[in-house]
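Excluded from the complex is one protein chain; the other protein chains are retained at their positions.
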Amino acid sequence: MMNWTLALPEAALACAGLAILGAGVLPRRHDMFFPISMAVIGALVLAGVLVLGQGDGAALAGQYVSDAFARFSKVLVLIGAALALTLALDFNQTDRDLARFEYPVLILFAAIGMMLMVSANDLMTLYLGLELQSLAAYVLAAFNRDSERSAEAGLKYFVLGALASGLLLYGMSLVYGFVGTTSFDRLAEALTAEHAASLGLVTALVFVLAGLAFKISAVPFHMWAPDVYEGAPTPVTAFFASAPKLAAVALLTRVLTQPFGELSAQWGQVLWLVSAGSMILGAFAAIGQRNIKRLMAYSSIGNVGYALIGLVAAASADPAVRSEGVRALLFYMAIYLLMTIGAFAVLAAMRRRGRPVEEIEDLAGLARSDIGMAVWMLVFMFAMAGVPPLAGFWSKLFVFRAAIEGGYVWLAVIGVLTSVVAAYYYVRIVRVMFFDAPGAAGALDARPASLTVVMAATGLFTALFSVAPGPLLAAAQAAVAAIAG
Amino acid sequence: MYVGAVFFPLLGACISGFLGRWIGPIAARWSTVVCMALAAACGVPAFFDVAFGHNPATVPIAAWIATGGLEVSWALRYDTLSAVMVGMVTFVSFLIHLYSVGYMAHDPTQPRFFAYLSLFTFMMLMLVTADNLVQLFFGWEGVGLASYLLIGYWYERESANAAAIKAFVVNRVGDLFFMLGVALTFWTFGSLEFTAIFGAVDQHLGDRFLGVPALELIAVLLFLGACGKSAQIGLHTWLPDAMEGPTPVSALIHAATMVTAGVFLVARMSPLFEYAPTALAIVTVVGAATAFFAATVGCVQNDIKRVIAYSTCSQLGYMFFAAGVGAYQAAIFHLFTHAFFKALLFLGAGSVIHAMSDEQDIRKMGGIWTRVPVTYAVMWVGSLALAGIPIFAGYYSKDAILEAAFASHSATGMLAFLLGLVAAFLTAFYSWRLLILVFHGAPRADEHVMAHVHESPLVMLVPLLLLAAGAVLTGYLFAPFFIGHAWEEFWAGSIHNAPHNHILHDMHEVPAWVPLAPTVAGFTGIALAYVLYMFAPGVPERLAATFRGFYLFLLNKWYFDELYDAIFVRPALAIARIAFRVGDQRIIDGVPNGAAALAVDAARGAVRIQTGRVASYAFTMIIGLVLFVSLLYLGTTR
């Protein structure tokens, strides 16, 4: 019944977290950031290995489930967290406030939260996982406490996040009130045709959706994202844009397809609007941006819109289309995760005389001062614009295909049109890097080795994905079989 | 051999692009030239082997994507159609690489240039040897990328950047339709392999999509995609601007190869187009309109490369309406001959520009024919071929196209015939206008420039002479196979003609005046050019002054750019500005409206925790929530 060994990765990671926290506190020194970061990366890798060895099944009174879907998402979450932490290695050491050992520890606890999210098999587990991740995220956003922008970002994120959590909890309590259980399995059993479309449940569903849509910053629950992305330190922004987003999308997918599968007609409509709105806003609002982190915020809103196309297709009545949609979604998020981290690695390397710079114009003439970084950025931007044969093209292709097969032709048309618009601002960055004359402020600082590693790893993946797309597709296929088979 | 023809250019691109810094510019450029020579040495025999030895083949490379429902593999498809393209592309590309060695000799970043050029060649070969639509699309985007890079090669120039972006954006519009076409093909046929699609056309004749016959819709979408790449009317605006790139690039990409990809696509998809009569009619009309439109504009342009660019646009129009009336073979034949003489003209123009110290305005040239005799001679050959004067290559292919248009006995075909005839006249006129203004008359350049006029080095002249030979001979030598009595054997089914399509037979049985008409039109055009520019040089100016409106209309390219600016560019900018205002201005430029207390905060420079804004964010969330709930309630109660 308890079967707690199934949850070994989370348990091990939590124990490691406590040990690392102790190791950070006890020496009473100020230079613990680097060793603790290394220890956390080690713990994340260890957890990744344990995840790969995890078996199938439900555990801990059915509140925790381990299946291929959870494992796929967890591996990506851990990769995202580890890479985001690697991004911070050099960046944080330039600032005394950022170079505190709590930073990696918070990322570790956020990772536990995300792992719980994707493994949740009960509304309560879902909520606690989400809160664990969010709370760590609020603190991380405000981590640079002497920066007004960072503090403001943290506070804004916290207040709005609390509202979203409130909506989520209200929805969950309505579900409990109407069905009498919070377990996903029993919800799925109870929500058969006769229960399905009651007004109360539909309302509850929308509240739950709203709470989760906030976490993935989908329109109209996206308002926090540009401010927080801009205000938070760059490595924190990189983290926000990558792993938590993937975890929340995975969670949303599981919640909607498993316990609320019978209500697909309802959530399908809502998600259609959310997806279309996100794509449109992401494409148009980014055009006028001067701050590149803000631009990436809108870009990530747009990307969530594209990913949600897959989830809309998963609302279809045809099981083949359903699994196609979920697969496209997972595939999209996996590629998005790596592309985004790569792009943020370039952003983190944008420093002049030790101080971070964030305007697009600061990239001017990068091709002349640092051609390697310019080329990686070109790869990421073109990939996000969906230029073949880069990875980003395939992910878009798959979601559009899922949409067309599900009969959501208009959504695909909106997607294609907005991606053309979005290509404009991605290409603009490339133009600034390659064709504009460098500004008066001089060249950017030399990039540190840790960022080069991240850029090269994600860049090679993005550029060469077409050569061997098989393994990722196969993994996504296996993950889909676990929840939308 | 088959694999080598495609991959040697990639090898060259890699050597020059990645190792260029270490091995130096000389080694880099010669390595690409050697690789291209090897590719040509593979590609040309491959052409003869496949087309004349009747030895079509498909070379599998690797399985690429294999996942539920979509299976795509890398494979090189060598049938006659591909082989013609491979032979032509490798040969012309080799000559242009060679020519570039001389032309780009003073450029500081040669490895980059040669890497791009070779990369382009590889992508083009990938496109023409594609075995399925995905691989074709890969090449299609690849040539677009290479073209973007090469147009913007001189990135110090603002105009080159603008042209590169314009080409990219306009091509993306075309690609959008192309992608929709591919998606719809997959939807209809459940496969993207050519063999599977062509085999299944019969079963899908009656399919409908959104109430429209699916085959028609696919054909129209693919054609719109082709329009973007091949600069057909409406999406042609990028091509003249693309002349910002180096001249060899214009010759290779924007004359001989990439822009013909659209024609190739239509020919490749002929089994589908044959059953889409409406789409074919659209192709005919658009092609004919382009041929006519571009020829009129070409008559008044003053930039030597732009004149030739509009001429390219016009000739592409010929190819399309040939395909539109069902004479795909004639279209490909014209594509084949055109590659030789248009590359020749561009390289000749490059030689002129080289001689004139980088001057491109033909009003500032003149009187140099004795100083550059070889260039002058090859320009004559190229122009004769372009104008369709007998025994030159263009004569065979252009005549065949016009005959086919006449023989189609349809309204659109007749329209194409008439417009084509007028365009043939205009073609001859602007070609000789160019020749006379550039080479004859009194020198209009300053003495400094005139003193430096010189013939190009041998490494540039050899490609010119070889292409000139091609421009003379290819028509006469290959006409019997491409469109003559042996065509069925030659094409071996690689281009499909439906049972009801007898155009290749009918085009030989038109009234006797039809084959003569284009030649007569050509000679008339030449004569008119001589009269106006050689013997009565004042007349053109007076004409321009008398018909000022008409002249400006032509000079401004029928106001297409201005129209697009008004319809697309400005509204898009306006939308962006609105989105910027609504989405951001309050954050960047100020504080929330009405929040006086917060304004005081900001003024004090205090911690700007703008509670007003958080509240509005929260409101947005709640409003969104209420909207969704209401929407579902309305949906449920209805």
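In this document, chain identifiers A and B correspond to the written order of the chains, with residue numbering beginning at 1 in each.
Heads up, the rule we're going with is that a residue touches a chain if its C-beta (ideal position, glycine included) is under 8 Å from a C-beta of that chain, and two chains touch if they have at least 3 such contacts.
Everything that follows uses one rule, which is that contacts and distances are computed from a predicted model.
*Asks:* Any idea which of "ABC transporter, permease protein", "V-type ATP synthase subunit D", "NADH-quinone oxidoreductase subunit J" or "glycerol-3-phosphate dehydrogenase" UniProt assigns to the chain that's been left out?
*Replies:* Per the UniProt record, the undisplayed chain of the complex is "NADH-quinone oxidoreductase subunit J".
*Asks:* Considering the complete complex, identify which of A:Gly129, A:Gly305 or A:Pro469 is in touch with the unshown chain.
*Replies:* A:Gly129
*Asks:* Thinking of the whole complex, not just what is shown, which of A:Arg71, A:Arg100, A:Arg294 or A:Arg447 touches the missing chain?
*Replies:* A:Arg100
*Asks:* Using the definition of touch stated at the top, determine which of A:Val77, A:Ala99 or A:Leu174 touches the missing chain.
*Replies:* Only one of A:Val77, A:Ala99 or A:Leu174 touches the chain omitted from view, namely A:Leu174.
*Asks:* What is the set of chain A residues that contact the non-displayed chain in the whole complex?
*Replies:* On the side of chain A, residues 2, 7, 14, 21, 28, 60-61, 63-64, 100, 102, 105-106, 109, 112-113, 116, 124-125, 128-129, 131-132, 135-136, 138-139, 142-143, 145, 154, 174, 177-178, 180, 198-200, 203 touch the unshown chain.
*Asks:* Residue by residue, what part of chain B touches the chain that was omitted?
*Replies:* Against the missing chain, chain B presents residues 594-595, 597, 611-612, 615, 619, 622-623, 625-626, 629-630, 633.
Throughout what follows, only the chains that are shown with their structure count from here on.
*Asks:* Rounded to the nearest whole Å, what is the centre-to-centre distance of chain A and chain B, using the mean of the C-alpha atoms as each centre?
*Replies:* 41
*Asks:* Flag every residue of chain A that touches chain B in the complex, lowest number first.
*Replies:* Against chain B, chain A makes touches at 148, 151-152, 155-156, 159-160, 163-164, 167, 197, 199, 202-203, 206-207, 209-210, 214, 219-221, 223-224, 226-227, 266, 269-270, 273, 281, 284-285, 287-290, 294, 323-324, 327, 387-389, 400-401, 404-405, 409, 412, 416-417, 420-421, 423-424, 427, 431, 434-435, 466, 469-470, 473-474, 477.
*Asks:* For the complex, which residues does chain B have touching chain A?
*Replies:* Residues of chain B touching chain A: 64-70, 137-138, 141-142, 145, 152, 155, 161, 165, 168-169, 172-173, 176, 179-180, 183, 186-187, 210, 572, 575-577, 579-580, 583-584, 587-588, 607-610, 613-614, 616-618, 620-621, 623-625, 627-629, 631-633, 635-636.
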